[in-house]
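What you see is the complex with one protein chain gone and the rest in place.
Letters A and B name the chains as they come in the text, with residue numbers starting at 1 for each one.
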Amino acid sequence: MATARPWLLLAPALAVLAVLLLWPLARVVLISFQDYGLREIVSGRSNYIGLANYAEVFADPALWTVVLPNTVGFAVAAVGGTVILGTLVALLLASLDRLWRTIVSSAVMVAWAMPAVTGTYVWIWIFDADRGIVSQFLQGTGLLDEPHNWFTDRWSFYAVVLVNIIHHGFPFVAITVLAGLLGVSKEMLEAATVDGAGAVRRFFSITFPTLRPVFAVVVILSTIWDFKVFAQIYLQPGGSGSNRSVFNLGVWSYVESFAQNRYGFGSAIAVLLTVLLLAISVVYVRTLFKEEK
Amino acid sequence: MKAPSAPSAPSVPDAVRIPARRPRSRRARVTLAWKAVAVAALLLFTLFPTYWMISSAFDGRATGGAQSLFPAEPTLENFSYVLSEAGFGTFLRNSAIVAVSTVVLSGILALFAAVAVARFRFRFRTGILMLILIIQMVPLEALVIPLFIQVRDLQLLNSFLGLIIVYVAFSLPFAIWMLRGFVAAVPVELEEAAYIDGASWGRMFWSVLLPLVAPGLVATSVFAFIIAWNEFIFALTFMDSPATYTVAVGLQQFFGENSNEWGYVMAGSTLITLPVMIFFILVQRRLSGGLVSGAVKG
Partner (left out) sequence: MRKLKRSMAVTAVAALALTACGNGGGSDAEGETLSVWIMEGTNPDAESFFKGVKSEFKEETGATLDVQFVQWAEAHDKFVTSIAGNTTPDVAETGSTWTAEFAEAGALAPLDEQIEKAGLKDDLVEGLVEAGTLEDSLYGMPWYAGVRSVVYRKDIFEKHGLTPPTSWDGLREAGLALKEAEPDMTPFAVPGDSAYLAYPFIWGAGAELAEQEGDTWSSGLDSPEAREGVKFYTDLAVKDGLSSAGATTWNEKDVLDNFVKGNLSMATMGSWAMPAILEQNPDLEGKIGAFPIPGPESGYSPSFLGGSHLSVFEGSKKQELAWKFVEMMTTGETAAEWAEQTNYFPGQASLLEEAAKSDDPLVKPFATQMVEAGTSVPVAPGWGAVEAKKTVPAMIQSILSGDKGVDQATEDAATEIEELLNGK
């Protein structure tokens, strides 16, 4: 009975996940070993070609010079940005009284609730080269002589994406960490205050250890999402293929494969991305469990 | 109880700190000012794009994106079109059904699973936790076709249930991982005390565990709600008639092949954002409920 209980509790969730995601995921892996196009989709036949798709992915110089550096570099910046800002906001919220906490957290929620597509277009308007308010402000103050297109350069392109992603992503971190913060023992914090620990010290010696599981979830999930960023890049001017220097894994796989009905190749990229993320998560999870014991 | 914990606050020696009751010490004023600045900056950063969206939604000339900070031609026409002719009334109802069901279902399933992984040691525990995570890692584009075939095989195309279980599956990994932390933080002594009082496992779960993990449930339900509310690739491909479309799909109709109807896009987006806010305000009170769990832990 005691050994059965955890499995009984897990069963419904596992059943949903297995049927709806694990099996389709297995299909993705199978497709990645095939030359799978529209023709195969129509006929339902399989067409195995071994590792050819993977060989093609690795042989493409763009993977190493553009796609991977963009993906990894951006993910590091975005995870750092969202987690740090989200945590700071959560700490701020926890220190506010009830009324202000409700007001500010509702405002934070707006940023999360706004559809990503809409948010992306609004940021595009804000950074519009000819008439965006950023351009106008910079020209008005003399910092910029003539209109500058922020979307042609790899760095400024990703800077705009970063602002967009942080804006849309930090509320998740803030609300989650806030939920955790409210569970942190007030007595311990007060005791530490009496002992003369400053805010920073209190955070790292009491709050952070208690919240470790929460942070682990937030960091792992943010990493997963920020590696997979697609719409925010694809919709930005030049992001859908006309500017090759801004491809990340998601956009690259879409333009190179799904847009051309090369589902086998696209699936190979997807599997690759999954394996990469898996490796990163295993490291996270190992550290997490080791320190928990 | 308003111990200043704004991260920017400088640390000060004991002597200054201890008489914390002294009204409006210099330090308290500085902290307050810092907080005010932080709140203002935060509100500006979060609300500015939203303001842009809402202002264009009320603009009769919103084409091509608003050029000014204020509507050039204030009107409610965008909203009335979106709600009546574009069918957002139906879409909102559909989305509400899907989102609320997703929240409830994923909350229940995740809580059970979280108790299992947090309270019991058994074989494959880590393996299962990893497995749950992996599912989040696959890019969505790769999943569209396999998942569509799967849902077709389950005979759930064109039904809300098909959509709901897919969203439940998407929100479970986060929910399980999140709640695992919350369940683990509840002291075992509390549970044991309940057993000593003669409570069954079920009763203990209901009256001890559940209230203490409520803040975690709030965070996960907001997350599940937003997933179900904003997702559109599956909502579009699974459903065959506008009567079953969700708001996120409804929004797509304003992005045409040759031109975008910005006024409608922004009005639709505003309507999409509102219910999420309402949902959040309804559940966020539970966030403060978590203060209790802090009290028992010292």
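As a working rule, a contact is a pair of C-beta atoms (placed from the backbone, for glycine too) under 8 Å apart; a residue touches a chain by one contact, two chains touch by 3 or more.
All values reported here derive from a predicted model rather than from experimental measurement.
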Per the definition of touch given earlier, which of A:129, A:192, A:206 or A:276 contacts the omitted chain? A:129
Residues on chain A facing the left-out chain by the touch rule are 37-39, 41-45, 128-131, 146-149, 151-153, 237-238, 240-245, 255-256, 259-261
Per the touch rule stated above, chain B touches the missing chain via residues 61, 63-65, 67, 144-145, 148-149, 152, 157, 232-233, 236-237, 240-242, 249, 252-253, 255-260, 262
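What we mean here is this: only the chains that are shown with their structure count from here on.
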Report the inter-centroid distance (CA atoms only) between chain A and chain B in whole Å. 15
Residue ranges of chain A in contact with chain B within the complex: 3, 5-7, 9-10, 12-14, 16-17, 19-25, 27-28, 31, 41, 88-89, 91-92, 94-98, 100-102, 104-119, 121-126, 128, 131, 133, 167, 171-172, 175-176, 178-180, 182-190, 193-194, 196-203, 210, 213-214, 216-217, 220-221, 224, 227-228, 230, 249-250, 253-254, 258, 263, 266-267, 269-270, 273-274, 277-278, 281-282, 285, 289
Could you please specify the touching residues of chain B with respect to chain A in the complex? 1-7, 9-14, 17-18, 35, 38-39, 42-43, 45-47, 49-50, 52-53, 65-67, 69, 108-110, 112-113, 115-117, 119-120, 122, 126, 128-143, 145-147, 149-151, 154, 165-166, 168-169, 172-174, 176-178, 180-182, 184-185, 215-216, 218-219, 222-223, 226, 229-230, 248, 251, 265-266, 269, 272-273, 276-277, 280-281, 284, 287-288, 290-291, 293-295, 297-298
